[in-house]
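Every protein chain but one is kept in place in this view of the complex.
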Amino acid sequence: MDKKTPLSEEGGDQVHANRVAIIGASGYGGLQSIRLLQNHPFFEITFLGGKRTTGEKWNDICPYLPLQNDLVIQPPHPEKISEVADFAVLSLPNGEACQLVPELLDNNVRVVDLSADFRYSSLDQWSKTYVHEAQKLNRTDSDLCSEAVYGIPEWKANSISEARLVASPGCFPTASLLPLLPFLNQGLIEQEGLIIDAKTGTSGGGRSPKEVFLLAEASESISPYGVVGHRHTSEIEQIASEVAGHEIKLQFTPHLVPMVRGLLSTVYARLRDPGLTAEDCTTVLKAIYRDKPSIEVLPVGTYPATKWVKHTNKAMLSVQVDTRTSRLILMSAIDNLVKGQAGQAIQCLNLMAGLESETGMPLYPFYP
Amino acid sequence: MDKKTPLSEEGGDQVHANRVAIIGASGYGGLQSIRLLQNHPFFEITFLGGKRTTGEKWNDICPYLPLQNDLVIQPPHPEKISEVADFAVLSLPNGEACQLVPELLDNNVRVVDLSADFRYSSLDQWSKTYVHEAQKLNRTDSDLCSEAVYGIPEWKANSISEARLVASPGCFPTASLLPLLPFLNQGLIEQEGLIIDAKTGTSGGGRSPKEVFLLAEASESISPYGVVGHRHTSEIEQIASEVAGHEIKLQFTPHLVPMVRGLLSTVYARLRDPGLTAEDCTTVLKAIYRDKPSIEVLPVGTYPATKWVKHTNKAMLSVQVDTRTSRLILMSAIDNLVKGQAGQAIQCLNLMAGLESETGMPLYPFYP
Amino acid sequence: MDKKTPLSEEGGDQVHANRVAIIGASGYGGLQSIRLLQNHPFFEITFLGGKRTTGEKWNDICPYLPLQNDLVIQPPHPEKISEVADFAVLSLPNGEACQLVPELLDNNVRVVDLSADFRYSSLDQWSKTYVHEAQKLNRTDSDLCSEAVYGIPEWKANSISEARLVASPGCFPTASLLPLLPFLNQGLIEQEGLIIDAKTGTSGGGRSPKEVFLLAEASESISPYGVVGHRHTSEIEQIASEVAGHEIKLQFTPHLVPMVRGLLSTVYARLRDPGLTAEDCTTVLKAIYRDKPSIEVLPVGTYPATKWVKHTNKAMLSVQVDTRTSRLILMSAIDNLVKGQAGQAIQCLNLMAGLESETGMPLYPFYP
Partner (left out) sequence: MDKKTPLSEEGGDQVHANRVAIIGASGYGGLQSIRLLQNHPFFEITFLGGKRTTGEKWNDICPYLPLQNDLVIQPPHPEKISEVADFAVLSLPNGEACQLVPELLDNNVRVVDLSADFRYSSLDQWSKTYVHEAQKLNRTDSDLCSEAVYGIPEWKANSISEARLVASPGCFPTASLLPLLPFLNQGLIEQEGLIIDAKTGTSGGGRSPKEVFLLAEASESISPYGVVGHRHTSEIEQIASEVAGHEIKLQFTPHLVPMVRGLLSTVYARLRDPGLTAEDCTTVLKAIYRDKPSIEVLPVGTYPATKWVKHTNKAMLSVQVDTRTSRLILMSAIDNLVKGQAGQAIQCLNLMAGLESETGMPLYPFYP
């Protein structure tokens, strides 16, 4: 659609450092990435990789989101990718990215991975959490696990911008950590007793058809799942502990909500200083996220609806305090496929390319 | 549709003690009550009261739920009601039932009230919680507030069966208290730190059109509302405190979910004895609700979906325990308009008429 | 739940002629059949057959719809079925029922088949329509095709009551034929130019997960499919031609609607006599369906919503006439899984057992 202007016309690698390969193109993560890059002022999509749809022309399988260069979907061979791309966005099932990443990096393709494969700095921790995947593989890439940067642009912009490998966070951790980290970081809340009650739309379950995500099943119903021990628990705890400076154990309960997109996290914590008001706590958030265009801190008494952030990269945060119980309640709404997935990945990509993190990002919804 | 057999053919009041007036017929509470009584083996609907639809024939305004006697909707005059009805089910906005109840009782009409008017044993407490309504009225019926029985059939069957006036609980309190009360009653959980994160379908907002409940607004979105201080907080606390034997203060956060019906309550508590397992806690629930057909305790690891209880009077409960955090997680799904409203009211009506509480109650859903 | 009273306690086959096997239990057709028979005053479910769930206990895989006798799902061996069942309801993919039916009939099990296998009186016609299935099979049972009764109880009650084999009609044909047949039968409309524009909920696509029926895909969208040549076209034309007494060719376009259940058919025809009014045409329908409790003819100007018939066996019909264009517009709403599938099958089962066709049928919805 748009002509892309390379950063510099003159010499060197940088001329082409805007070429992006998207692997797992026809899944929801791939689809969002394509949509975001299709409108992007800098990047150009030069390679589409996939299994299920190998050999098909993109514009045939996706008539509503055509690409000008109408790429053919190809098997994701790292070397071939490296010939045409500077960056690769991997949107693959857990346990698949780690089989591609080493070779991609070796071929100088910088990677943003949307799976969980590199979200833990410790391979051991990953193997404990993704037991099933770990058993089938024989990962020995603990160095890459340490190297990979956990891609929350609002907290790790510098590391991301220099990274070869970014592990883009999951939707639940993103929504939950964004309001929580400032309070953990400043020691304003008790370390114990944190509760995250999260609600997600069904697109979080991916595009591979499963009975539980059929409209007939999921519509007109809400239910908890993965109660106690959901894999995002340890991902959240890892970052929360890192930012708090001590080990955090918390309760995380996801729920499946009858809607396509959107994720709401309601976080319960206890204030150390019972005198803090909702206004005080809102000020804390506003100060920390002052220069972060993707984060919107709502006024006290305004609570976020996921519809307000649909199809945008915004995270809308709101704070309330119950003085009766000294309880801090944090609310956070994101689009699980944008700020909770591909949008955040493109933010990282922007930083890696030396751009502003919100370059090309949609920040306003079509309401309703 | 069905011919009703009066309890006794021989003389006395009891011959006719199956006649029910429904006031507020065309709202959702009224509609469900009519649907449940239309199929009921004992009761007969003999009066329909309403404001908005006064003078209209029921079958004209509700072609999908015709009544054989095709009643005309009338203004709810207590005396007229008493001429044709033994019981009245009131499904009116808060602050309206209390204007009808004294005269109904004086005329020997026993009342099940679906509003909040008599849910607090203390008129003072009601006035503090329903400030807006209290200011417009000048209630002096604190004796009736004390007399009214809070209508949870699983906990107060005896009082209900003898009551003149039953205050049918709200949907949030019903869903939240059913799993919680056994643990409070047996002292198995800490009194402090209770958190109820609840999710409701939009029919909970009633049939009067409001922007927030439009499909265009509420669909494809989830949001918290009434965070801190929602009026159901004190209703829950009142009963929780009574059953626990000491004052309980808790956190209650409702969320609006894009579905017509259904209410899920996720309750977080801390176990006194960290050695208790999910199986132990499930046994506790099963023991207490053994003979309660409307309560279904699910096996450990099976979590309730609201779709499983849709259009039924069932409450499906499930328990999980996180041994890392000593946290007890209770999950409870109901249909907000049946077990959470009219179904529970008819359970009470059954008890008041000397019937089994589940008489005529739907207990199985049409899935999906 | 309910104790079933056999028709007669004394001697003879009839004592047990209420035992029903349901094959394909965990699909939507099976599930509805179980739900309808679970509440049924006469029939008893004695066998559950299935492939995917063979060996599992019903109550484990379906905690929301438990059976008192908690059957284990078994492979559908005709002989085994015949030992415990008088009737079999087959809810299987097209091309599977015809492999079971001959042996079932040979073993004196009367069959109601929910698939398309026996909906055509000509095997040839079936093979032309279900090409893919026909190629894999080598059907030679054209005698059974002729014998099978097309199970619309409102039009074929006598044949159904005596049938060994009933082919229960599809959801689109049911909804479309019910309003149309009276006008064809009485020669009130032109034979040419009939148009059926139909809209179905996604449960019509079955429970096997397919991408197109995922909530994320199907929600918030409407689209036509199978435009020109959809297989239900010839099924509708077969019955329409039979009732009209001459060959009918018509246009049928199905659309996928973002809802779980419900099917609406909007039928366009041209009146032979331009003087006929909507009231006249409503009278025609009312006369024909006077004694049919499952058919509700709405007053002129009231148009059916699928929600009015949800979870019921009702078909709601409405007529409008445009005098400018001499156009007759017929509207018809059903629940695709009840009157459009399992409910109609149980109606047939009732007739086969000598009961009233609506025995045990739900006719009133829980609105909203």
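For clarity, chains are labelled A, B and C in written order, and residue numbers in each chain start from 1.
By definition in this document, a contact is a pair of C-beta atoms (placed from the backbone, for glycine too) under 8 Å apart; a residue touches a chain by one contact, two chains touch by 3 or more.
Keep in mind that what you see is a predicted model, and the values were worked out from it rather than measured.
Chemist: Looking beyond the chains shown, say which of B:Ile23, B:Leu36, B:Ala198 or B:Met259 touches the absent one.
Modeler: B:Met259
Chemist: Sort through B:Ser161, B:Thr174, B:Ser203 or B:Ser357 and give me the one touching the missing partner chain.
Modeler: Touches the omitted chain: B:Ser203.
Chemist: Considering the complete complex, identify which of A:Ala116, A:Cys281, A:Val309 or A:Leu330 is in touch with the unshown chain.
Modeler: That would be A:Val309, which touches the missing chain.
Chemist: Over the whole complex, note the residues of chain A touching the chain we left out.
Modeler: Touching the missing chain: residues 1, 28, 31-32, 35, 38-39, 62-65, 203, 219-220, 260-261, 296, 298-299, 302, 307-309, 311, 316, 337-338, 362-368.
Chemist: Spell out, residue by residue, where the missing chain touches chain B.
Modeler: Residues 28, 201-203, 205, 207-211, 213-220, 258-261 of chain B touch the chain absent from view.
Chemist: Using the touch rule from the top, list residues of chain C that touch the missing partner.
Modeler: Per the touch rule, chain C residues meeting the hidden chain are 193, 195, 197, 199, 201, 216-217, 219-225, 227-229, 249-251, 253, 255, 257-262, 264, 266, 268, 270, 303-308, 310, 320-322, 324-325, 327, 329, 331, 333, 368.
Criterion: only the chains that are shown with their structure count from here on.
Chemist: Select the chain at the greatest separation from chain B, using centres from the mean of Cα atoms.
Modeler: A
Chemist: Quick one: chain A and chain B, Cα centre-to-centre, how many Å?
Modeler: One centre to the other, that is 41 Å.
Chemist: What's the distance between the Cα centroids of chain A and chain C, rounded to whole Å?
Modeler: Averaging C-alpha atoms per chain gives centres 46 Å apart.
Chemist: Hey, what residues on chain C touch two or more of the other chains?
Modeler: Within chain C, the residues that touch at least two other chains are 28, 203, 219-220, 260-261.
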